[in-house]
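Below: one structure, written as structure tokens.
A single protein chain has been removed from this complex, and every other one stays in its place.
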Amino acid sequence: RAHLSVDFLDNGDDSAVNVSSNSSRLGFRGKHDLDYGLRGIYQIESEIRFDTQGGEIASRDTFAGIEGDFGMVRLGKFDTPLKTLRSRVDLFGDQVGDARNITRSTVRFDERFRNSIHYRTPNMAGFFADVQYSTNTDNAGGTDDNDNDAISVSGTYRNGALYAAIAYEQHNSPDEDLSAVRFAAAYDLGALRFTGLIQQADVDDDRTDNMYGVGVRYNLGLTNLKAQAYLLDADVDDADATMVALGVDHRLASNFTVYANYAFTSNDDFQNADPYRQARSGGTAAADGETASGLSLGMIYNF
Amino acid sequence: RAHLSVDFLDNGDDSAVNVSSNSSRLGFRGKHDLDYGLRGIYQIESEIRFDTQGGEIASRDTFAGIEGDFGMVRLGKFDTPLKTLRSRVDLFGDQVGDARNITRSTVRFDERFRNSIHYRTPNMAGFFADVQYSTNTDNAGGTDDNDNDAISVSGTYRNGALYAAIAYEQHNSPDEDLSAVRFAAAYDLGALRFTGLIQQADVDDDRTDNMYGVGVRYNLGLTNLKAQAYLLDADVDDADATMVALGVDHRLASNFTVYANYAFTSNDDFQNADPYRQARSGGTAAADGETASGLSLGMIYNF
Partner (left out) sequence: RAHLSVDFLDNGDDSAVNVSSNSSRLGFRGKHDLDYGLRGIYQIESEIRFDTQGGEIASRDTFAGIEGDFGMVRLGKFDTPLKTLRSRVDLFGDQVGDARNITRSTVRFDERFRNSIHYRTPNMAGFFADVQYSTNTDNAGGTDDNDNDAISVSGTYRNGALYAAIAYEQHNSPDEDLSAVRFAAAYDLGALRFTGLIQQADVDDDRTDNMYGVGVRYNLGLTNLKAQAYLLDADVDDADATMVALGVDHRLASNFTVYANYAFTSNDDFQNADPYRQARSGGTAAADGETASGLSLGMIYNF
């Protein structure tokens, strides 16, 4: 997938034109039948920086495993169940206005686990559960005690027009543990889709930040109109932020979409959230307390 | 493409045998039909160092865009119009004797623009024009003012046996601007091809270096004989250089060529140009004022 855009970014102090590569990627994947009714699965996916060259091999979801009637087990480095909830309801994923500009603004969840083992249950009448354990989120692992391990779990219900899921994730470390709870839902009503996300994150022992997001998309055939708003309610004074995003996209082929988006953040005096840096290249943080905005003309090409 | 050679290199002081990987590469590209008679295009190309491992993802021409009756627009990182002129007339591209050993000897043009937007006009009776703009040649871009932007433009005429093109390129920076004008031509006369290149480069406010190159190739069916000479006329004392290259290549298949080349540079007292380092791995700069030479036995395998 090539996802490129030309952006007009303003961080409150300076502004500039920017060419951005937005989580563009290249991957290989496959399935093979095994004995006992099992299937082998694998994927190797790498980020490609179309704008500046570079990117690390296997930097995106990369795994191998086995699936069958028992569910799925896989090993590798890939999105956690908690992260997956956001990608299901974020109407501006990888674009200006991406929800992670708020959900990651004070603590960095929405990541992939390294050195991880993932089990997914079979689908039971629309419900399934995920458990992912990382032996070590920091590096290649070792023979020391598993001091930097982490766990992420979720339960998902999906049936017809309704998607609803809840997830919990905890990162352990010798210093301090971090955890978050997240609830996400989406509902289709004719040509309209409504989305919502709630997150409560324990940033440290004394602080719990809350985030809330809502979105709506209106489908007109090849064209979509969409809007979402995310709010950070930080557990310290004068550190809240609000992000509003508006967009229109149009399909030129089943695998080629062009779009125009506008998003901005409004920050309290001690907050510097912007609407354009997460999952994208380029842009600098907002000046403290200022309004940062981005206008983006982009294309998404799934080759 | 695997392009490898065994070289006998002499920098004027020392000499050695060397195995060189010469802009070897691996890429992916494609096209898809879109609505309104448009086509989506993309390419991801990475250098592969066959001799020493390594190379950065998407380090060569990497882009995505749209083409149609209006021409072509693409975003990414790729050769500028100025650079393209040289590759059209350089008879020793990526080999010992590559013209860039002279054209880059005092100032580094012949590069790719990062963060760039490129528009090419439709072909009009053999003529077309290119405009490429980089929002920032240095890095991933930002919301600061576009202080490091750059532009490269060219006009090209191609009809039957004649190719002729002119290009202008300017790199801006807070410190000092650089610019170059280049003219290139090639003409086929039976089995002979004649080529020429002229470049005038503003190295800094007070200095303008001129470069001149001529080449000739004689086609004998599967075998070619070829020669070219490039001259640097530097705008400071005792810094001129001359490069002469001679070669023979033979096709073993439509996608497999072997060759033997010899090239040398003759340097003024304060110049250290060599004929073997550009676009290739290995080799050290000439000793100041010395003659550097390279004898290369190579293969080019376009898989």
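Going in written order, the chains are labelled A and B, and every chain counts its residues from 1.
Simple rule for what comes next: a contact is a pair of C-beta atoms (placed from the backbone, for glycine too) under 8 Å apart; a residue touches a chain by one contact, two chains touch by 3 or more.
Remember, it's a predicted structure, so these values are computed and weren't measured experimentally.
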Touching residue (missing chain; options A:Ser87, A:Thr121, A:Thr135 or A:Asn172): A:Thr135
Candidate in contact with the missing chain, chosen from B:Thr52, B:Asn159 or B:Ser173: B:Thr52
Of A:Asn115, A:Thr242 or A:Thr284, the residue in touch with the unshown chain: A:Asn115
Contacting the left-out chain in the complete assembly, out of B:Asn11, B:Thr135, B:Ser152 or B:Ser296: B:Asn11
In chain B, positions touching the absent partner: 2, 4-6, 9-11, 14-21, 24, 26, 46, 48-57, 252-253, 255-256, 281-284, 292, 299, 301, 303
Residues of chain A in contact with the chain not shown: 28, 30, 32-36, 38, 40, 42, 44, 56-59, 62-66, 75-77, 112, 114-117, 134-136, 139-146
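Note that in this section only the chains that are shown with their structure count from here on.
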Chain centre separation in whole Å, for chain B relative to chain A (CA means): 40
